[in-house]
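Pasting in a structure now, in structure tokens, and then I'll have a few things to ask.
A single protein chain has been omitted from the complex, and every remaining protein chain is retained in its original position.
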Amino acid sequence: MTVASLTRRWAAIPRIPGALILFWLLLAVIGPLLAPFAPGEVVSRTVFAPISAHHILGTDYLGRDVLTRLLCGTSSTVLLCAAATLLACTGGVFLGMIAALKQGVTDTLLSRFMDGVISIPSLLSALVAVAAFGSSVPVLVLAMSLIYMPGSYRTSRMLALSVARRDFVLAARMRGEKAGYIVLREILPNMTGPVMADVGLRFIYSVRLLSNLSFLGVGLQPPMTDLGSLTRENLLGLVYGAPAVIAPALTIAVLTVGLNLALDSNRREPG
Amino acid sequence: MLSRRDMMKQGALLVAAGGAVLRSCPVRAASPVRGGHVRVASTTGSLSDTLDPARQSMVTDYIRGAMFYDGLVMLDETQVPRPALAERIDSDDFRTWTLRLRSGVQFHDGATLTSADVVYSLLRHLDPLVASQVRFQAAAMRSVRADGPLTVIIELYEPNISFPSVLGMSNFAIIRDGTKNFATANGTGPFRCAAFQPGIRSLAVRSPDFWKTDGAWMDSIEVISISDDMARHNALLSGDVDIITEVNPRLVALLRRRDMGVMESPTGTYTDFAIRQDIGPGKNADFIQAMKCLFNRDQIADSVWLGFCRLGNDQPLPPEDRYYNHDLPQTTFDPERAKWLLRKSGFLNQTLPPLICSPAANASVDIAVLLQNEASRIGLRLDVRRMPADGYWSQSWMHFPLGFGNINASVSADMTFAVAFASAAPWNESHWRSPRFDQLLVLSRREADEEKRKAIYHEMQTLIHNESGLCIPNFITSLDGYHRRIRGLHPYQGGHLMGNNFSRFIWVDDEAASRQSESAPA
Amino acid sequence: MTMNAALIRAILRIIGASLVSLVFVTIAVFFITAVLPGDVADALLGQAATPDAVAALRHSLNLDKPVLVRFVIWVNGLLHGDFGVSLISRRPVLAMASERLIHSLLLAGVTALFAVPVALVLGTASAIFRNTLFDRAVSLLTLCVVSVPEFLVATLAVFIFSVQLHLLPSLASISDIHSIGSFLASFSMPVTTLACVIVGQMSRMTRAVMIDALGSSWVEMAVLKGASPAHIILRHVIPNVIAPLFNVIALSLSYLLGGVVIVESVFHYPGIASLMVDSVAARDIPLVQICALIFCAAYLFLTTLADIVALLSSQRRHAA
């Protein structure tokens, strides 16, 4: 690979989404280190305290520091949901492309299976996965990715089908290229735009699912927490206008909306 | 927003004010008014909702049961059994109890109450297929037989002076002989069941044949269950329901600010931390002592209960109980001592089993996190493992070396000790075995002298406090919210909403409500 | 003639395929529920679950038989149209589930009636005015609405409209509905909350589909015929995008049945989603199974319908 092509590749990575993702990942990694308190520590005798000098985002329903909780929650939400989304979408996209390329029996079997999985309520699947393998971070990530894989599969299969029909894929097949090459180099690069948009939406869903899992008692183990759970556990603060509930909800919105807009901007259709 | 101190102060004032209103109002509303409809929202409700008294285990079921059924006795505000369907309960040896039933009591289907109904109602708890919640308690009965149409003789295996309290458990409510189908309720209670949809709602309408002339003032009562905390409070605030159970301590200030009543009922309900003494680190007494010292009870009271609780002293009787041992030294938060004990016993640097907690055990997750945080300050690493709410009681509770539980207020001190602390007790959470304690339990049940029994109970508390692996940081104060138009509510030790019996006492005073809304700022 | 036969064959193939999925799901659901820890005996007894009590109850409910035996019994029942009775209430689960299903269908239907047009209009407008300020605003708004957890939206809505303004009831209890007015009042907030969840995705997908269609030469041709934008959208674009739009709508509708636990619980609405959660918690396996089957069947029905619509519309456009 030439230097020129390397620099071109580097330049091809979209700036805005790249920077944004980097920012959140960085925050996820170093955020907890910046936290002023321990995540489980009760720091105030006042619950749902408003913004103050000591507690920039006030206190939560137990009197813990919201900023600390928020930094930790952001960290686990970003890392877990990113991992689950990536896993789900990688699997879904890859299988979708295989199905589109191979068609026939492979496609039928995969599609039937995925349809079956997607039609089982996600709540049930999650409960069972956790019940069977215990509640740990890897199990959570796997369960979440399994739940979202069929959706990603469905989308990317449709996309891949339309790409696979195009002549350059035919050309590669005529050359005798292996399925792996065709899928990775010929099909995948031509569906990145829509796939990215799909990834963005699925990220939103996984943030939501994570908080629902925590609510059912199969989510992250305390004192770890996630943004959705933070919002939920402090929901009562809503009536007092407490930052404890507003801050995590806003963070979710900024995180997911920003990511989606960035991914969208990447594929603004010309003209 | 609001400091706990403020909240408590405010709460106290309003309770005083509310009480004053209740006391000063008799001029106008001394005699309760008949009629009206109220809606009650309780917490739990699911398709497991049942009208079978034997199976009741959730607050909504208890509330419903208390509307449709009567017990042989009924517990008053201080848990003293008072006559209900049984006019008299007598025993010479506390082993054989003779019950004289009230005559002329009618079931909702028109049948008259007889001793056969009572025999059936009591004995069915022994059948495992009934899946009774009180099978353990019922197992104390050697025989139940009718002696004529209105007399029932119950013979126990062992004497028990507190037996009448047992009959006050709502699970022992009296149903019609032979009842197997609980699609609707056929009891002798003040209300008959007009609609029952598990998990959705039930509608109770006043029974014209109710044997008691005073009480049961309402025409109809609808009970729904809203498990979502905020939604339940919102339903009260918006006027869609009149009464809610289990007000979240954090919302007391809001309710009171918006002129809703919040009734505080001190109860013996507690959330405990159980260290099993038969396996794991709990075999070491120092470890147990250390953990007891690690509970920052004041902080838990403030953070978790916002002050709506009383201090616990690692024994199960709440301070207001008449048998409470005031001489027992209070276990206090002492991390240094905990550290010293742990170092001494060698647990400080060990990997300990996780703390098992669950939303099923009230606030146990929060308490576990606070405990975990205190532990980390002295260098002790504790993992918290939160379990799903469903299946917790059967799958997790009492199965792990370190875990949380939640025990509701009991009908008597005797029941508390027998169910949760005796060596053979089904809910012996810490798997504590004390021959002395078992012996004292037997002694206390034969002891007719109140003072002597009190002394025995004090010693039993001391034993639990010193030896058992159970940490009871606080007793929970039940909080119920109500609209000001609802009258007749006052605290019972039995738990929220007058030990679930509110339906028999409340009445509606719409004038009071309108007076208030006039005077209330817009 | 032959084309019709081929079409019918293709439709039958689609239906057959989804039936295969249904069979797969049926089997999967049974074993999934079998894996769940604890059973109805535990759940019924709760804190009173002593080993002997549990064992006796379990025996009486046939729960102590091996999984495969129970599976055979269950499938045999299914084949005879018997879905079993609830282990808790002893009522036939089919009746219990269909009661709730009707409620859910009502809520889903009303939501769809409201959300689908809104999403279509928003998506179409964004497509027409794409890359304008309006488009960006819609995009931002719908994303925000999707990303904020629905329990927050629902709770906030109740707090504002019921508690503060006393405009709407805080609960959507079916039993309180006696008139059109109370129906609208009861349903407005749950429907809006649910719409928030699904409008975002629907409008985004509508936008994409519409942009495709609006870029076609037949739309340009219609413009050059002097047709108004409304005429173009209604007369020309809609018939062409019906298949992909139907697909979008089908996916959203299937969510409206199964994914609304939170809305059902916040508004105390007796739908089938909460029945399913309840039955899982109570380990009432026959009930879990029928709920899961209903969700699966609904999902498969809707997607199959979407596939058939797509097939029919493509049949019309490109002859075989």
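When the chains are written out, they are named A, B and C in that same order, and each has its own residue count from 1.
We adopt the following convention: contacts are C-beta pairs under 8 Å (C-beta built on N, C-alpha and C of every residue); 3 or more make two chains touch, one makes a residue touch a chain.
Everything below uses one rule, namely that contacts and distances are computed from a predicted model.
Within the choices "Heme exporter protein B", "Multiple resistance and pH regulation protein F", "NADH-quinone oxidoreductase subunit L" or "ABC transporter ATP-binding protein", the name that UniProt assigns to the complex's undisplayed chain is "ABC transporter ATP-binding protein". One chain is not displayed; in the complete assembly it touches the shown chains A, C.
In the complete assembly, the contact with the undisplayed chain comes from C:V223, out of C:A55, C:L78, C:I102 or C:V223. Although one chain is not drawn, the whole complex shows that of A:T68, A:N190, A:N212 or A:T251 it is A:N190 that touches it. In the full complex, chain C touches the omitted chain through residues 215-218, 220-228, 231, 235-236, 239-240, 242, 313, 316-319.
With the whole complex as reference, residues 2, 4-5, 8, 166-168, 170-171, 173-177, 185-186, 189-190, 192, 268-271 of chain A touch the missing chain.
Criterion: only the chains that are shown with their structure count from here on.
Farthest from chain B in terms of Cα centroid separation is A. Between A-B and A-C, more C-beta contact pairs join the chains of A-C. Mean C-alpha positions place chain A and chain B at a centre distance of 44 Å.
Shared contact sites, meaning residues of chain B that touch two or more other chains, fall at 230, 389.
The set of chain C residues touching two or more other chains comprises 37, 151, 155, 159, 280. Contact residues of chain C toward chain B in the complex are 37-38, 41-50, 52-54, 56-57, 60, 86, 88-89, 96, 151, 154-155, 158-159, 162-163, 166, 169-171, 173, 175, 265-268, 270, 274-275, 278-284, 287.
Considering their complex, residues 108, 111-113, 115-116, 118-125, 127-128, 131-132, 197, 201, 204, 207-208, 211-212, 228, 231-232, 235, 238-239, 245, 249, 252-253, 255-257, 260-261, 264, 268-269 of chain A touch chain C. Note for the complex: chain A touches chain B at residues 38, 40-42, 45-50, 58, 61-63, 127, 130-131, 135, 216-218, 221-223, 235-242.
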